[in-house]
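Dropping the structure in here first, questions after.
Note that one protein chain of the assembly has been removed; the remaining protein chains are unaltered in position.
Let's turn to subunit A:
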């Protein structure tokens, strides 16, 4: 005898009914032996499994599926907005490190070179480098001696012995002091 524990209630009811009939002797069995075994009987096809929903929960109701998100409850008033926007930590910091360049009078930051003076020096450096390039003739001809720059009307001094002379065709600028 096999105990069938079926998860479906309909099948379980059917089996119980079958078992009850069996015990009452409606269907001949070896039990008791009152009626003849294996008498004529009608073969009935049992009812097929009635399909029930595999997933009972098809679609969750709207109240369970929505994700709760934050949203402002009230409009922020202009006074509150002004307090937030004009708070000192939101304003641009004022710079207190701006000075006047003593050479040219332009504004400069204290830890940075003056833009005007640097542009002057950069231009003069560019012209000196052009002279150097003309003197060297081609690329990769760096000499193995020091260089000195002389302006119009200047002669090489005692210290400039053994150095390569670069001539610049203009008066010496006041800010370029000869060593």
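In this section, a residue touches a chain if its C-beta (ideal position, glycine included) is under 8 Å from a C-beta of that chain, and two chains touch if they have at least 3 such contacts; residues count from 1.
The rule is short, and it goes like this: contacts and distances are computed from a predicted model.
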Which of the following is the UniProt-recorded protein name of the chain this complex doesn't show: "Small acidic protein 1", "Large ribosomal subunit protein bL17m", "LLGL scribble cell polarity complex component 2" or "60S ribosome subunit biogenesis protein NIP7 homolog"? "Large ribosomal subunit protein bL17m"
What residues on subunit A make contact with the chain left out of this view? 102-103, 109, 111-113, 115, 118, 121-122, 124-125, 128-129, 140-149, 166, 173, 175-177
